[in-house]
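With one protein chain withheld, the remaining protein chains of the complex are depicted in position.
Let's look at subunit A:
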Amino acid sequence: MREFDYRRADDVSGAVALLGADPDARYLGGGTNLVDLMKTGVERPARIVDVRALPLDRIEPAGDGGLRIGATVTNSDLAAHPGVRDRYPALTQAVLAGASGQLRNMATVGGNLLQRTRCGYFTDVTKPCNKRAPGSGCPAVEGEHRNHAVLGASEHCVAVHPSDMGVALTAFDAVVSYETADGPGELPLADFYLPVGDTPHRETALPPGALITGVTLPPAPVAARSRYRKVRERASYAFAIGSVAGALDVSGGVVRDVRLALGAVASRPWRARAAERVLTGAPATAEYFAAAADAELAAARPLPDNGHKVTLMRNLVVSVLSELAEEAAR
């Protein structure tokens, strides 16, 4: 194990100052991903700034029914929060679909957004990976890619973002707040993750040294009827093969408002705006749900061994939206 410097920050500005401009320094939240990566040598930070004790562990009202979630709120606390459960049920479901109880007690909201892909090439330092070692190549394209991206990938990287929470947050237009030495800033989650292109190692639009301080969920009445479905080969403790966060407001058989985001299909949680456009104002029927899924998946570029994900996502979108429509009709 490589020795590293460990510092605990007491306040946000102190944390940012402790990290400084050191590219080899990392913030430590729950450590549920970073520590694993340090054990396997994927991450070899020279300095760790522990932000766990920062006063960012609150969930507070924001705007007209929105919520501001502190960056160090644990997954468990987020999932259990009454405001989240009532107004954004798909977020609670997404969080509870991930990891295990023990991990959710440790993992934080800020860290969740910054967790790294579980691509088996990325996590194995003996193998090439453009994300981990820029320019070394992407063996997944011609190698093992059964669970890799079908949307928005490039020849340089086909890894998927592993977060469940992020899929629901993306569906609900969450905005990420951060702090830098130059002051605070905000990034809509839609702009938070960078396109893969030829720089898969650059994952987010956060400025260097920025510390995520919180995530704001704007008010979204549609989210009160929402659902998260995650498909995986075992019933628990596995990352998604595909997932859907959906919210549907139906009135008179017509879709008034809809939110749809897809997980495990791209390098980021994938907001299905094309599908949403098809659905808004359309009849809330399986036929239109399928047409919406097809509109979104028209951009899919499956690899030889992951074409099933397109089928899966189509089926999943139709299934989740149909369930929501049935619920609305009851």
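Please note the rule applied: a contact is a pair of C-beta atoms (placed from the backbone, for glycine too) under 8 Å apart; a residue touches a chain by one contact, two chains touch by 3 or more; residues count from 1.
Just so it is clear, contacts and distances are computed from a predicted model.
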- Which of the following names does UniProt give to the chain that is not shown: "CoB--CoM heterodisulfide reductase", "Sulfate transport system permease protein CysT", "Cytochrome c peroxidase" or "Oxidoreductase"? "Oxidoreductase"
- Touching the hidden chain, out of A:8, A:85, A:118 or A:273, is A:118
- For subunit A, residues in touch with the removed chain: 1-2, 36, 40-41, 118, 120-121, 123-124, 126-127, 139, 142-144, 146, 231-238, 241-242, 305-306, 308-309, 311-312, 315-316, 319
